[in-house]
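Not every chain of the complex is shown here; the ones you see sit where they belong.
A and B are the chain letters, set down in written order, and residue numbers restart from 1 in every chain.
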Amino acid sequence: MAIATKKNTNSELYAHYALMRRIRTFEERVGELFVLGQSAGSMLHLSIGEESAAVGVCSAMNEGDSFTTHHRGHGIFLARGADPSRMMAEIAGKETGYCSGKGGSMHIADMGLGHLGANAIVGGGIPAIVGAGLSARQKNSGAVSVGFFGDGATGQGILYESMNMAALWGLPVLFVCINNQYGMGTRIDRATANTKLHERAAAFGLAALTVDGLDVEDVVDASRRLIEGARKGKPAFLAIDCYRFYGHARKDKSPYRDEAEEVQGRQKDPVLKAREKLIATDIMNEDSLNALDAKIDVEMDATVDFAIGEKQPALTSMFKDVYDPSQPEPEPVRTRINRILARQ
Amino acid sequence: MEITYREALRLALIDEMNANEDVIILGEEVGRYGGAYGVTKDLIKQFGSDRIIDTPISEAAIVGTAVGAAMTGLRPVAELMYVDFIGMTMDQLANQAAKIRYMFGGQIGVPMVLRTQGGTGRSAGAQHSQSLEAYVMHTPGLRLAMPATVTDAYHMLRQAMQQPDPVVFIEHKGLYTMKGELDVDKATAPWGKAKVVREGDDLVIVTYSRQLHYALAASEELAKSGIEATVIDLRTLNPLDFETILPYVKRAGRAMVVTESVLTAGVAAELGARISEECFDYLEDPVVRVAGEDIPISVSPLLEKNSVPTPELIIETARMMLA
């Protein structure tokens, strides 16, 4: 980030700020893509307000580590190094997207970066990290696998089944619950009688913590500690408290929560917090941060242009990838009908 | 009155809740949020949070809770936000709800409704766009209703809420904003009966849910070139009303079944096999299955649209049959 000519761009906090800012700007552009009518559908879940969770945990991961995410996973993927243009293209359902336009926002993945997949099933991606943990143990790879999910996923039984297995087998895995206080319209205290979510993980024998997501450095610290333990065979659970700044998906205006709460909630802004800290500790100044932000704007604007300019996938690609390429593709219904009516 | 499919469903819930105080509704976001597709909007204001129950995101336990409630005197209507989530509930649905009456020697039934919605049309991807009615149809003990029209949305939902056995009630996400005429006093047909929506001597199209509208649109188009189709809306897949269908197929000698359910071992397979068996001596052509492709649904709108039957495919197929 050559633009930050002043001050200490080697600072870790600066790097975290930059990444968080990129995430936020990317998400804003996703919103614009939707408004432009260029997204594939409206099931777009923005992670604005949750940037410290993505950046805090991911910065504590190593190369070779793997992860799965929930449906609100853009930020996490970016924090692990995703190319925002290919992400945006995927979100637009285009051929050059990460998943060739088949997956979209909720089913994005990249094996090269260890992204075992986002999931549109609440809790659906969690047990895969237990499997990745088994692989790591079996192959002695030293890799940790991290499962990201929302507070809503604590309603899903598979989380407990997975945590129990991980603890029993001492696997190198970390369960990360991004507690943005809401599962769609349901505030966490209307989804459970005990909102201290980490207590459940502790009861299954995991190392378990809750951290406030306001300060990314706190998230980094907690993540490092837990991941270090996980790598040694002590699986862990980390709940990160934050606030979902906007609606559940693009069309939701959150009529079920009142404005005072929203205003208050949005004060837990990890991007702003990091910015203020950078300035307060004299690592960066306002101007250089503005310059950085402007640069990010340009970068992210380009992703939208890119996505819009790309092609839809070819219609014939529909029958590809149901099975391995070595296998015959399923017979299209139309072909079948022709064949049968032609008595062939 | 003219209202939307969504509104008709909502009205059915309201009317039946007023008629029967044992009815409760439970599911994710059915209360404050008003339902992901708005079907239960404001019901919580009218009936309170004891009868309109917001649940955690726990599909298996939602269905299991409904089972227990139904066994102890309530009439639960559980909502599964997307039929795609049925996988999490299949044990409670197929091993519990469907079998309790039988396993316990007829001592008790499970009079519950599982309301959900399915189908393509929102670029919602592989896990939010499926048509999974075949899993249900293949499970003895479960009734299965799939209304295609506004009036059926209302009447079939009320009828479902009066059934002695568990009913899976699958709406189509592409129909919620469709408008239509509703006569609250008169149902299209009794529960479990198919309806002949259009008559024509050249071929019979057997279908249900959103594909009814595609079939009707296709039929109008076909009529322009002199092909007249009978179009039958099955309405419920269990009970499956074959009596209504048979005379039409026997007369026309040609049948097409149209469904979004994936072709292999799905609804089209049952309908195809059954028509082939029961009308064997009358068929001029094989029964043609116009069904969902044997693939997952893509988020790409182009691929999504072509993963299930389109009116064009129905037209093309009918033309081939009558060529």
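As a convention for this text, contacts are C-beta pairs under 8 Å (C-beta built on N, C-alpha and C of every residue); 3 or more make two chains touch, one makes a residue touch a chain.
Quantities reported herein were computed from a predicted structural model and do not represent experimental measurements.
The assembly described by this file has a subunit formula of A x2, B x2.
Just so it is clear, only the chains that are shown with their structure count from here on.
One simple way to say how far apart two chains are is to compare their mean CA positions; for chain A and chain B this gives 35 Å. Within the complex formed with chain B, the residues of chain A that make contact are 39-43, 93-94, 101-107, 119-124, 152-157, 183-186, 190-192, 256, 312-313, 315, 317-319, 322, 330-334, 336-338, 340-341. Listed in rising order, the residues of chain B touching chain A in the complex are 28-29, 32-33, 36, 54-58, 60-61, 84-85, 88, 122-128, 263, 285-286, 288-296, 298-303, 306-307, 309, 313, 316-317, 320-321.
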